[in-house]
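The structure under discussion is supplied below as structure tokens; questions concerning it will follow.
Excluded from the complex is one protein chain; the other protein chains are retained at their positions.
Letters A, B and C mark the chains in the order given here, with residues in each chain numbered from 1 onward.
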Amino acid sequence: MSVLEKPPPEAEDHADHHHPEPFWKRYIFSQDHKVIGLQYAFTALFFLLFGFTLMILMRWQLAWPGRPIPIIGGLLGEANAPGGIMLPEFYNQLGAMHGTIMVFLGIVPLAVGAFGNYVVPLQIGAPDMAFPKLNMASYWCYFPGGLIMLASFFVPGGAANSGWTSYPPLSTIATQGQTWWLVGMIFLITSSLLGSVNFIVTIFQLRVKGLTFMRLPFFVHAQLVTSFLLLLAFPPLEAAGIFQLLDRVLNTSFFQPSGLVISGEVLEAAGGGSPLLWQHLFWFLAHPEVYVLILPALGIVAEVIANNTRKPLWGYKSMVYATIFLGFMSFIVWAHHMFLTGMGTTISSFFQTTTMIISIPSVVILTALFISLWGASIRFTTPMLFALAFLPMFGIGGLTGLPLGLSPTDIHLHDTYYVIGHFHYVVAPGTIFAMFAGIYYWFPKITGRKMNDFLGRLHFWPSFIFINGIFMPMFIVGLAGVSRRLWDGGEQYAHAQPVLEWNLFMSISAFGLLFAQIPFMINLFWSIKKGKKVDSNPWQATTLEWAAAPSPPVGHGNFVEVPAVYRGPYEYSVPGHPDDYLPQNLPGKEG
Amino acid sequence: MGGHTAEEIRGEIRRYWIIGLALFLLTVITVAVSYLDVSAGMAVFVALLIACIKGGLVAAVFMHLISERQAIYALLILTVVFFAVLMIVPIGTRASPIPMG
Amino acid sequence: MKDFLARWMPLDASTHGAELDSMNALVHWLMAVLFVGWALYFLFVLFRFRASRQPKAVYEGSKSHFSTWIEGGVVVVEAILLIGFAIPAWAKWVTPHPVDSDPLVVRVVGEQFAWNVHYPGADGVFGQTDVHLIAGGTNPLGLDAKDPASHDDIVSVNQLHLPVDRPITVLLSTKDVIHSFFLPVMRVKQDAIPGQEIPVRFEAKMTTPPESTLPACAAEKSCWEIACAQLCGLGHYRMRGFYTVHEQGAFESWLASQDPFVAPPEPEPEPEATPEEAEPAA
Partner (left out) sequence: MQIPYTIEERPDTGLYNAKLGIWLFLASEVMLFGALFSSYVLLRTGDPGFMTMSHDVAEALHLEGHAHRWSDVLSVPLAFVNTLVLIFSSVTIVMSWASLRLKDFGKFRLWMGLTILCALGFMGIKAIEYSSKFSHHLYPETSNFLGVYFTLTGLHALHVIGGLIVLAYLWGPGSKMWKSQPQRFVNRVETVGLYWHFVDLVWIFLFPTLYLL
């Protein structure tokens, strides 16, 4: 796959640049954060689409268990889908890879690698990231990590099939694909670590004059906290990954207790290990990780809302503090994924309490965003539609986290579709919608052209309807007690019978959602060449990337002239000012 | 950080050698203690105490943390807190299982 | 009010289930109130402050302290849920049954992809087990025939029988990977962790009604299902067991009618266990 279907816009000003760099240095091994950001964006979008395609196959199987998949079914190979009928092994591979790809190869690279890379330096007035080479290395760890994951579908036994959570001992005895998964993960972890160091240094060190912490756009705060989460939470998973790799390759027993009997045979291993150790290390990462998925999204939504309400964000300070607190707390709630692993009262009380506490900063942030709408002059632009839809969707996802966070109610709901519904509401109509908002919003920055509004609406409304059609019934199915990761969607179970018909409904919605992406894809590629040309600040925004840099930004160094900052990020509709926006870099009374 | 004048730097160099010597001696002590017949708990305590002292010296002097900036302190405190959580909680989880009764 | 969720949930046949369900309903009420409240506000604001109606935004925005009240309210309600309901309910869930309540103790051992059931028999003592004695069809648990305590033990696959109105302790473990023992109508779920034996405690408040029949129920009896809630391999979706709750008398006569464990023939000198996958009884 080419990393860049679209060459980034020509730098406007090449005067200071005597020797033009060769193509590969400019677009492939580029050190320019803007090019790297676009490389991340296209790779991540590809993976999102791929992850979605895997899910389409699964949803076919869930709607019509054991029915041959039309057309594509034959291409899946006899080992996976003989006669086009998906085997349970293959279903498990698809599930594990859908989760892994969406989280680690789709959303994180898009939210952090792409948006963070492109926008953060521009918003803080920096010429580039602090370490451009490291930035390139980070992408070039991500890319092979992704390739390894893709390639694992073609090794004997197929891709990893033990869930994205890869709980041992199932994962230690699994087919070779699991080893590939682990190696791929180590690449992705390395990439994230490099990236997060770079982001933190950039934000601390490269802010232009006058840009104090409380004048940073909220998006930058979100990226900063996100980077800390990646920096400190990923290493334990790396440790766990190394242990699991050794368990598989060198036959150690870190996660294998003594006396396992696999298919009637006593497992030859030293024994004495602990399967729960993996879960602790995994969730120590994976809980902070879910905030990695949501914080950049909240950042984007905050930018878009401030811009399209034409007024300052309400409670900006409390949002910033809430974000920091959220980041901190996210390190001490992880075992709420493990309530049913045999926990006594003390520890379960601890984790329930921290889980309830962590919901408060989310409520604070969301409330602030809601109240920001009061007194606004709301422009229903395409990015704004997605940003607005994000709010109630994240609300549903977040609220359904509460019964999961209380251990007694989690007894019935754990590992059912209720959980699937909970987190998809936060990541799909939540984060993905925020990503769409970001794409529509910053597209003119990157290309100097706007995306088409009609196609935007044609993308938004069906997506909004279908995505709820997929995930809302999951709460009903989950309350009925249908487990997740079932190849036949629960067809065998008596308790699933009353809700089985929802499977079809959800699948049809999923197919609908896929079709709803067509206007988006057309719009994206068409607008690169044919979109309406706009000036460098088409949204009349206040933050530096719009107010101080040309669109697209200058090839090397971003700004024609290094800006200075005089006021907070969202000075819209300032009384007494003739325009309804007062850019951060406009000299004048400090505001 | 580190000083800038030649005088200051020479002073630092003296300090480096003293610390190096101290680390050397502490290592000898650790090994010596391990050959004594003390209770297991005591052995762990002494070994970790000495290791912490040594680690502290390395961090404070060689990595010149004593004269470092606030930002770095904040970062390290944060890391130490999470590190502690990582150490304590998994063990705590096992210490609180569902009682067999 | 506490039946808020009942229409979507399975029947509740356990003594502790009502508490969990009403707590669940309570949480969902909180969620519903918050959501509906915010949603109404949201829709109103979108309508009222649209640009065509409000061409110029108000710089200060809202000056009310309403949000502090809501946030405070959420904190208080969550604290009540936590301290008043969740923690006590969990403490109850994990507390051992009093010994004098004469709990029925039964071992359940998960494997890919079946639930093995082990009753201690008349002596009330489980026979020793050893993984090296496990033999596919004949001795799924590896019961040691040399241990006299094992001679009256009862072993079955995917068939669990329980008495009504009597505390039950399931000692849950697994031979291979992690499974999760899920009895939807009992509001019971517990992961089975290799290398550990975890007690699961509950009490049925009703017998399995006769109309609850499934093709796979043991001999013409009605039954409910044991599900596996944790991904455990390719057969996870069909790792299904069955259990029947009887009157105490009927339970005892069922127990009496069972053949005790028969020691398999002495194993050959060299181990020759055939790697075969246990199929569920279904």
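Here is the rule we use: contacts are C-beta pairs under 8 Å (C-beta built on N, C-alpha and C of every residue); 3 or more make two chains touch, one makes a residue touch a chain.
Keep in mind it's a predicted model, so treat the numbers as computed, not measured.
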item: Among the chains presented, those that the missing one touches; value: A, B
item: Candidate in contact with the missing chain, chosen from A:131, A:321, A:380 or A:526; value: A:131
item: Options A:157, A:235, A:498 or A:512, residue touching the unrepresented chain; value: A:235
item: Residues of chain B in contact with the chain not shown; value: 2, 4, 6, 9-10, 12-13, 16-17, 19-20, 23-24, 27, 30-31, 34, 40, 43-44, 47-48, 50-51, 54-55, 58-59, 62-63, 69-72, 75-76, 78-80, 82-83, 86-87, 90-91, 94
item: Touch residues of chain A, complete complex, unshown partner; value: 126-128, 130-132, 134, 193, 196-198, 200-201, 204-206, 231-236, 238-240, 242-243, 246, 250-254, 269-274, 277, 280-281, 284, 556-557
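Here is the rule we go by: only the chains that are shown with their structure count from here on.
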item: Pairwise touch network: line, ring, star, complete, or other; value: complete
item: Centre-of-Cα separation between chain C and chain B, whole angstrom; value: 46
item: Averaged-CA centre spacing for the pair chain B and chain A, given as whole angstrom; value: 37
item: For chain B, residues that touch 2 or more chains besides their own; value: 97-99
item: Residue numbers of chain C (touch at least two other chains); value: 94, 198
item: In the complex with chain B, residue positions of chain A that touch it; value: 204, 228, 232, 236, 276-277, 280, 284, 328, 331-332, 335, 338, 342-348, 350
item: Chain C residues within the chain B interface of the complex; value: 94-97, 99, 198-199
item: Complex contact set, residues of chain B against chain C; value: 97-101
